[in-house]
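A protein chain is absent from this complex, but the other protein chains hold their places.
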Amino acid sequence: MSAATIFGLCAAVIVGLGLYGLIVNPQPLRKIVAFNLLGSGVFLLFGVVARKGAAAGFGGDPVPQAMVITGVVVAFSATALAVGLLLRLFAAGGLATLEPDAPTRAGTEHADS
Amino acid sequence: MKFMLDIVTVTAISAGAFFFLAGTVGLLRFPDTLTRLHALTKADNLGLGLVVLGLLPHAGSLRGGFKLVCVWLLALLAGATVSQLIARSALASEGSGSFTVDGPQP
Partner (left out) sequence: MTIASALEMALAAVVLGMAIWTVVARDSFAAVVGFVAYGLLLALVWVRLDAVDVALVEAAISGGLGGVLLLGAAARTAAAESRPPAEHPAVRAAAALLAAAVAAALAAAVLLLPDPAPTLAPAAAANAASTGLGNPVTNVLMAFRAMDTLLEKVVLLLALVGLWSLARDRFWGGHPGPRHRADPHGTLAFLARLLPPIGVVVGVYVLWAGANHPGGAFQGGTILAAMWLLALMAGLTDTPAISSRRLRLVLVAGPSVFLAVGLGGLCFGAAFLAYPAAYAKPLIVGIEIAMTLTIAATLGLLLVGAPERSAE
């Protein structure tokens, strides 16, 4: 069992766990964390493909590795935006939930955008 | 000579691993935050220091060895500061009790 196979199977399970967490967890912050888990599993699969492409004296194919670096940075910026939205939701309504009929704080700033 | 260096490496890293184990057992078994922090610093300072000591013979060059020691020093700095901050925050939120030289008073 080479390193690539072990971590490839590990990555497949992580993707499944992230997907499960994304669907099942009701709180938005937990959904964001599960989404990050899902993303890191996908990046790990890229890494496995890169490792299998080791040739020409390199330990791994550098192109998927560069794509993963780009992907991690973009995923972080998406997470930052999602967390910003969550905090704004919390500041505006007092509750950090996606329930449509959740009670909001009385006297919240509706006029103040 | 190389055999002696390998012996040093294996001994030091095993000792470091033992301290990490001790720190983890302390983290799991001690009753409150301050004692757990105390256990963790053993893992940080002694455990990491012994592991770095064991890796020094294999560092390859003086510069590599210096970098390893710098890693240990940075981990010490960060660990000590964060332990202080966590301990103060734990004290502040413990609330009713007070801590004196003789230990926690009810």
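A and B label the chains in the order they appear, each numbered from 1.
We take it that contacts are C-beta pairs under 8 Å (C-beta built on N, C-alpha and C of every residue); 3 or more make two chains touch, one makes a residue touch a chain.
All values reported here derive from a predicted model rather than from experimental measurement.
For the chain that does not appear, the touching partners among the shown chains are A, B. Summarising the interface, subunit B meets the missing chain with residues 74, 77-78, 81, 84-85, 88. Along subunit A, the points of touch with the absent chain fall at residues 1-21, 23-27, 29-30, 32-34, 36-37, 40, 43-45, 47-63, 65-70, 72-81, 83-88, 90, 94-97, 99, 109, 112-113.
By definition in this document, only the chains that are shown with their structure count from here on.
Spacing of subunit A relative to subunit B, judged by their CA centroids, is 32 angstrom.
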